[in-house]
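Every protein chain except one is present and positioned as in the full complex.
Take a look at chain A:
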Amino acid sequence: MNGAFEAPTIEYGALAPLLVIFGAAIIGVLVEAFAPRYLRKAIHVPLTLLSVAGAFALVLLQVVRGQVSTAPSAMGALAVDGPSLFIWGVILVLSFVCVLLINDEGHFVASAAAVPGSSDEEEAEAESHGVGHTEVYPLVLFAVGGMLLFPASHDLLMMFVALEVMSLPLYLLCGLARRRRLLSQEASMKYFLLGAFSSAFFLYGTAMIYGFAGTVSLPGINQAMAAGNSLDPLLLIGFAMLGVGLLFKIGAAPFQAWKPDVYQGAPTPITALMASGTLVAAFGAVLRVFWVGLGNLDWNWRPVIWVVAALTMIVGSILAITQTEIKRMLAYSSIAHAGFLLVGVLATSASPARNADSLKAILFYLAVYGITTVGAFAVVTLIRDPGGEAGHLSRWAGLGKRAPMLAGTFAFFLLAFAGIPLTSGFFGKYAVFAAALESGTQAGDGLGGWMAGLVVVGVIASAIAAFFYVRVIVLMFFSEPAADGPSIAVPSMGTVAVIAVSLLVTVGVGLYPESVLGIANQAASSLFIR
């Protein structure tokens, strides 16, 4: 320390997408404070959509201009490298379609603070003209900003901040469902308590690792490991705690218990955002921590993740079979998919080219899985009972006869989740399994044949998973409709657009995967900045 203050250099160009999102979020808060109630929605919707689209355009601009940075930005706090930009692009597209869903009437409560069923609630309802909380929009923008920050963090402290910026708005959003409010509030509470707990683990782990390495920067930790004793208890305990925090966010077993409750209770558009955007962001962070930060420890963490991945796939697909609620079933399906993605995380090897292949596989999987998930939840919002969405699976019986287009679309999404060829999901699954087998056959790979074993566990889990996806198809198409079946809401333009885009991507990528693979390939080729 020489005492002189050095002004930080900020690469505004690289960080522009982040700044746009956070700027719009802050403007959104001001709108809440100063704009009259009847105008708020009219301001929020274009503001949110435009800022997300603008951020996406800025991401594209960086890619098109070939200005992908090769060094960390903002004094080593962030890394806006190829994979980050790809993940940003995916998150922004997913958020855009989720905002279109959120925009649909009737998902959000008018006043979250009013006791359910009280006169306060009725009053708030009457005042809001069915619009509900408009705070939803700035909250979503903050969450999206956190999602962008999370996978691009280059040091653990930044990552923790990003984790909180992403999670806190989501805790709130989960509790804002208009229908079944108690369930929604319970979900919010559970998510908050468990999430806070896991954040604490993450922070404690960061402290431990700082104790070992003397730095929180990811490459710094990696270097410290190469130089120091890599069996230091501080490092190992720190790594384990960090792992708990991250695995909680992706919902890997044994930290998956929150997912079904939260997915079920949250308003469905928010569930869609969590199941797609948050998962993508969290996987980005997992990759960065394990591949960059713990790169020199991989003989140590890979066996652990092997067990977690196998457990996650099996737990997710077996528990999904017993579910009778569509959103809970999709939650378990999301757990199983997190397991498949972890198979890809394990597929590291000594050669950069092969690592780029594995990274490409994961990026591709995240992109196609995310968009299919949003589409599936969009369909869920349309099948309604008088008391809200018709969540119980038995209510879906015979849907194929009453609404063949909608049921057919949903069936196609389910087939994509199951990984049937000629859907995008198949190529995602193929890519991670191929990456895993490839890494296992490398000479000197610590896991060797175990990787093949994991892939076999993966295909068995896929077969089990296929059973419950197919069960829904059977219900929709091969069962007679119930006499008092659910109503099918007339979809708004936004919802139609969401479903159409998801379907197009799922079909298009299923027929010609090279379209997305090529981009993922480019993004992954330079790997993460170290």
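Odds and ends about this structure:
As a convention for this text, a contact is a pair of C-beta atoms (placed from the backbone, for glycine too) under 8 Å apart; a residue touches a chain by one contact, two chains touch by 3 or more; residues count from 1.
Just so it is clear, contacts and distances are computed from a predicted model.
From the set "ABC transporter ATP-binding protein", "Cell shape-determining protein MreC", "Chemotaxis protein CheA" or "NADH-quinone oxidoreductase subunit M", the protein name that UniProt assigns to the chain left out of the figure is "NADH-quinone oxidoreductase subunit M".
Which of A:182, A:459 or A:500 touches the hidden chain is settled by the complete complex: it is A:459.
Residue A:431 is the one among A:31, A:187 or A:431 that touches the chain missing from this view.
Against the chain not shown here, chain A presents residues 360, 400, 404, 415, 418, 420-422, 426-427, 430-431, 433-434, 437-438, 441, 452, 455-456, 459-460, 462-463, 466-467, 470-471, 473-474, 477-479, 512-514, 517-518, 521.
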